[in-house]
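And now, chain A:
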Amino acid sequence: MNPIFPVLLIPLLGVPLLLLIGHSRRAAQVNVLLNVAGFGASLWLALEVHDRGLVMSPGRQLFVDAFNVYLIVLTTFVGMTTAIFSAPYMEHERQRGRVNQRRLQLYHASYQGFMLAMLLTLSTNNMGVMWVAMEGATLATVLLVSLYRTPESIEAAWKYFILCGVGIAQALFGTVLLYFAASGSDVPAEDRLLWTVLHAHSPSFDPVVMMLAFVFLLVGYGTKVGLVPLHNWLPDAHSEGPTPMSAVLSGLLLNDALYAVVRSKMLVDGALDSGLPGHLMMGFGLLSFLVAVLFLHRQHDIKRLFSYSSIEHMGLMTFAFGIGGPLATFGALLHMTVHSLTKSAIFVTVGHAAQLAGTQKIDHIRGLIRTQPAIGWGLLLGTVAIAGFPPFGVFTSEFLLLSATMKSWPWLVVPLLAGIAIAFAGLFRYIQPMVYGAAPEGQQPIRANMTAVYLHLLLVLWLGLAIPGPLARWFGEATTLIAGSSPL
Partner candidate 1 sequence: MAINELSLDQQGIILLAALVLFSSFSMLAQPRLLSLVNTFALQGLLLSATTVLVALVSGHHHLYLSALLTLLLKALLIPWMLRRLVNRLGLHGEIEPLERPNLVLLGAAALVVFCYYVSLPIVQLSTMLTRNTIAISMSVVLLGMLMMIARRQVVAHVVGFMSIENGLFFAAVVSTYGMPMVVELGIAFDVLVAAVLFGVFFFHIRESIDSLDVDRLNRLSEVER
Partner candidate 2 sequence: MKFWLLALLQTLLFITGAPLLAGWVRWFKARLANRRGPSPLQPYRDLAKLMRKQTVVAEGASWVFRGAPYIVFGSTLLVAVVVPLIAVHLPTAAIADVIVLVGFFALGRFFTALAALDIGTAFGGMGSSREMTVASLAEPAMLMAVFTLAVSAGTTNLSQAIDFTLHSGLVLRPSFLFAGAALLLVAIAETGRLPVDNPATHLELTMIHEAMVLEYSGHHLALIEWAAQIKLMAYAVLLANIFLPFGIAEDLSRTALAVGALSIAAKLAGLGLLLALLETVVAKMRLFQAPRFLGFAYLLGLLGMLSHIILEAG
């Protein structure tokens, strides 16, 4: 059997299974098991890719190369750890009366649906299917954002639905234009949306149409990346949905949307001599980065705070992919990994902290380290990691990004450094009292499962100290694919 199939089949079977048994108490365990199995399947796939370099399904509809294999592993890994976290967390929410069994059924089925959509986005070779899967990810998560049925959560879900729906419609237009550009060349009709074929033939495509297609694709998928000015849905959806959802949205969905943008850029770069696509990405990235950094200082909700931090980091990655070049691309790939791990760990911690304090309001969360040191330290270490302190991996990747910028756009280092400093100030200004402040009377520790958090942070630490050999090789190969040469 082709090693890609099990990765997709497990969530595909998981959706109907959890729809059937989702109301039972076992559903959360089943969900965990499915995700563990998915992670196992992705490891097998990774081994195959490691041996063969490239895995393609018969019919060429699915393919996995060095670029997407590590994202697939990352997706299943974060999916797994979040599922492990979500089981007791959602049980706690049920006991508090915020959700009932029927909504948990929906929650679990949607979780698998989301995983399916994400993995399909990553593994498909067909740009059209990629769009369908991306839209499917929105559809799968939109009811999860409004899971608590509060007016705020419904508003957030509606914004998410409408903005992402409209945004991603632009990407479909871009896809149509890609198809159109390919129809002008000698590519056979049925292959005109296959990424591998398009990539091989892209130098013969018309540059103007390709540029137009890229603008639409960037706007479309960029909406899902959370690029300013189409970012409004992101903080709302992250803050109002259940915390496991925020963790996977921030850790996975944004990455996958960026993956789609980068795949599109690779196609367009082949057809264009100018660096226009890169410049566009740099512009949008830098804008998102700076706007998000400033917004960090105006937050009252802890989940909104970290969702703006997500926008900041997605902006940074978009900027780095825009610069192109081996060093920046390598840095961006690494940053995708470490950001995803760190941010999902932070959201898990934040979920526990909010349960502990009984609110998401920053002003009311105090003295975490006194009431429950595990959560307090988790939040502190997570924030330290995401703010880019050595020796965590975020520092390494940001350092790589900055040195790449220094080489090709020296002046832009100034706003980047300033932004990182402002973001640091913004985060610690709020985190410090939450962690160290005096605990309110009667604040009781809760049952928290912090294994996933520390596992993630440990991995980020490891990536900051040394990148393991196979991963480095993949990053190197992916960089070669995207930027033409490898920094290694």
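Criterion: contacts are C-beta pairs under 8 Å (C-beta built on N, C-alpha and C of every residue); 3 or more make two chains touch, one makes a residue touch a chain; residues count from 1.
If you want to know what made the cut, all candidates are chains of the complex that A comes from, given by their letters.
Just so we're clear, the structure is a prediction, and the values are computed from it rather than from any experiment.
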item: Options 1 or 2 - which one, within this complex, touches chain A; value: 1
item: Of chain A, residues touching candidate 1 in the complex; value: 61, 126, 128-129, 131-132, 135-136, 139, 142-143, 146, 149-152, 154-159, 161-162, 165-166, 169-170, 172-173, 175-177, 179-180, 183-184, 190, 192-193, 206, 208-209, 212, 235-236, 239-240, 295, 298-300, 304
